[in-house]
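Starting off with a structure, shown below.
One protein chain omitted, others in place.
Up next is chain A:
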Amino acid sequence: MKIVGVTACTAGIAHTYIVAQKIQDAAEAAGHECKIETQGTIGADNILTDEEIAAADVVIIAHDIAVDQARFKDKKVVDIPISTAMKNPKSLIATIEKKLGK
């Protein structure tokens, strides 16, 4: 699968980046392509392009603060709190695989 995502936590200092890495590692370990945009206190990094969003099978949005989802309106979006991705990124990916049948 091609997975893209966005992470955004309350303070935008730590969780945003840790969770981005955890999702990335879990996705790649399961053989998927993955790119995660971080929206932190320093602004957005690793920004998703329109092409990447268009090509993605699924969009993971892990956040504790509001994230503008207009870019993803025609996509399958998995909308979860930061804690879900922090707790068990592997099972997050496995659940998505099951739901999408891939």
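Criterion: contacts are C-beta pairs under 8 Å (C-beta built on N, C-alpha and C of every residue); 3 or more make two chains touch, one makes a residue touch a chain; residues count from 1.
Operating definition for what follows: contacts and distances are computed from a predicted model.
Entry comment: the absent subunit's protein name, as recorded by UniProt, is "PTS EIIA type-2 domain-containing protein", drawn from "Phospholipase_D-nuclease N-terminal", "PTS EIIA type-2 domain-containing protein", "ATP-binding cassette domain-containing protein" or "NusG domain II-containing protein". Here one chain is not drawn; of A:Ala20, A:Cys34 or A:Leu48, the residue touching it is A:Ala20. For chain A, the list of residues touching the undisplayed chain reads 9-11, 13-22, 25, 38, 40-42, 45, 64, 83, 86-87.
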